[in-house]
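The block underneath contains the structure these notes are about, expressed in structure tokens.
The other protein chains are all here in position, but one chain of the complex has been omitted.
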């Protein structure tokens, strides 16, 4: 989805990969941590549970914005959660680098979460800055 | 995003590719037809315009659902638009197969659109049906 | 582009694992340059690595066909798996391209 927007702006290939990586981290976090889907034992249980992710992404003024929202378990302590290498699920082979990668690849990352209610990650990145400056 | 959900259900690889294809068609339609971004001449113009896509996807009762919504130009005649090979943009090398692929790969496709206001595509697909039957 | 190899009059295009609009924009640019500058006659699309494809995969084949068929060129499709073949057939690509193996 992100790539669809960005490719129209002739961004650097790196920028597309950056955005894809950051979005991928946030979405998989919603699925694995928010809804704990790694534990759903396949279709049988999926029949009894449900999980929704809300994603909004857009472009204005050369800034690509995306927000990823889940109605999962929420994060009790955002500051701890965002520390590099921190993971609440080491048993799942999680690296704890998800938030670090989002911050590394995007210009801005904001996390809002209410424990027991859900999480929203909002990210921004300027795209195609080089061309912009050349044109001015 | 779709793949993140689906991979937790041990679906057939085909099912993931089906969903990815259908979502890819709907998103690129929003970008190209809805917002006409193929004509935005890069970052300069992007600074003056904006484009937003709203995507919601979820899983309940083994059914994967996704909706893709834009606030772009809308479709004047949905019936014509959904015909195989119909495209309003042959000059862009569009195949006119977007809606056909969505219908081929998903179990259900619903399109709502108001000319001048935007378009919403809703799609559903049952996932992992084989396992579900075996388990019963 | 790394994905294009020229062998005499052939242009061989290695298609990516996932073919969507974004990928085809790049392939198209590189392919068209090659077709025009090097006067390539035939184009071979190698789908050996491809697992997912949307309709932009159809577009890129049809577009190249239009460019080269006027000069007697031919489009070939190689190594497409069952799934990709099904997609290509559902769009009628067999009418304009020859499937090899």
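Letters A, B and C mark the chains as written, and numbering starts fresh at 1 in each.
Simple rule for what comes next: a residue touches a chain if its C-beta (ideal position, glycine included) is under 8 Å from a C-beta of that chain, and two chains touch if they have at least 3 such contacts.
The shown structure was predicted, so the numbers you read here are calculated from the model rather than taken from an experiment.
**Student:** Of A:11, A:34, A:98 or A:128, which residue touches the hidden chain?
**Tutor:** Selected residue, touching the omitted chain: A:98.
**Student:** Need a quick check: the contact residues on chain C for the chain that isn't drawn.
**Tutor:** Interface with the chain not displayed, on the chain C side: 16-18.
**Student:** For chain B, which residues lie in contact with the unshown chain of the complex?
**Tutor:** So the residues of chain B touching the missing chain come out as 3-4, 6-7, 16.
**Student:** Can you list, in ascending order, the chain A residues touching the missing chain?
**Tutor:** 13-14, 17, 20-21, 24-25, 28, 32, 93-95, 97-98, 100-101, 104
One rule holds for everything that comes next: only the chains that are shown with their structure count from here on.
**Student:** Building nodes from the protein chains and edges from chain pairs that touch, which of line, ring, star, complete or other describes the result?
**Tutor:** complete
**Student:** Could you find the chain whose CA centre sits the greatest distance from that of chain C?
**Tutor:** A
**Student:** Could you work out how far the Cα centre of chain A sits from that of chain B, in whole Å?
**Tutor:** Chain centres of chain A and chain B, defined by C-alpha means, are spaced 20 Å apart.
**Student:** Chain B: which residues touch two or more other chains?
**Tutor:** Residue numbers touching two or more other chains: 24, 28.
**Student:** When you check chain C against every other chain, which residues touch at least two of them?
**Tutor:** Chain C, residues with two or more chain partners: 20-21.
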